[in-house]
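With one protein chain removed, the remaining protein chains of the complex are shown where they sit.
Then we have chain A:
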Amino acid sequence: MRLLAALGALCAGLFVAALMIGPAQIGIAESFRGLLAGDGAAGLVMREIRLPRAVLAALIGGCLGLSGAAMQGYLRNPLAEPGLIGVSAAAALGAVIAIQTGFAAAFALALPLSALAAALLAVLLILFMAGPGGGSLALILAGVAVSAFAGALTSLVLNLSPNPFAASEFVFWMMGSLADRSWLHVVIAAPVMAVGAAMMWGIGRGLDALTLGEDAAASIGIGLPGLRLRIVLGVAAMVGAATSVAGAIGFVGLVVPHLLRGRVGGRPGALLPAAALGGAAMVLAADIAVRLVLPGRDLKLGVVMALIGAPVFLHLIWQQRRGG
């Protein structure tokens, strides 16, 4: 509980910092006045540009952290992460197809739901390939294949677009960015994210029981098919919605559970809320970093995340190799 309070405070602090930092130099007092009163140019910047961006960063980070913790708990494998195993790449493909075919404009939630559908296919494929034990090799290899395939198709769709700008947007879809996102994006992504997160409610007990093995879990009354269904749908909804508005942001679901696992005594159930808060803090921090390092250049979030995430990933593989 103390960990959750500390993570919550960290999120709140980073959220305020994210509101205070931006290419337009606005003083702290003026920022707060703009945020509360909402009038004038400062009000517009705070309420319509920085606030939705910070809200989206927190929501997306929370979803990615929670998805990573849930998948790792279910597969009992610390390498299971939506970005690494191709779920994010598939979601990006779904979003790009929806945008380029015009389906995204058909109704309000068409964009996140298209990404959800593609992410769902990827999750099912990965679970099928990895098998019930969730072996690392099959998981990562299937992930590499799904990522490469989805990435290539995304590039193809963008290249076929009659809009010359679209062809250069592959980087956004593969690396993720929150630049110039608005309330429009919060409004379409948040409901789908909320449904996904709601599905995760109460799976903690099942994940804890799974650490004893599937037979033991079944013997204490855990319905494994139901658990699996909820995780599959929940992860697809959360990663799909997050990716459809901000592109694929990798490594969040890998790094955050890795950092927090020791703090919750290795219990996957207790890790879920901690990973959600930790993910929110991490994406908020990364989005502050991209604005501090190269303001006005739209440095991609994936760049920052990979700088942190890739060493963690290698460390995990090293540990698994030594552990056998």
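Criterion: a residue touches a chain if its C-beta (ideal position, glycine included) is under 8 Å from a C-beta of that chain, and two chains touch if they have at least 3 such contacts; residues count from 1.
Just so it is clear, contacts and distances are computed from a predicted model.
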**Request:** Using the UniProt record as the reference, specify the protein name of the hidden chain from among "Iron complex transport system substrate-binding protein", "Nitric oxide reductase activation protein NorE", "Heme exporter protein C" or "Succinate dehydrogenase".
**Result:** "Iron complex transport system substrate-binding protein"
**Prompt:** Which residue, A:8, A:191 or A:295, contacts the hidden chain when the whole complex is considered?
**Reply:** A:295
**Message:** Touching the hidden chain in the complete assembly: which of A:74, A:172 or A:251 does that?
**Reply:** A:172
**Request:** Write the list of chain A residues that the hidden chain touches.
**Result:** 22-24, 26, 41-42, 44-45, 48-50, 99-100, 102, 104-105, 161-166, 168-169, 172, 180, 182-184, 295-298
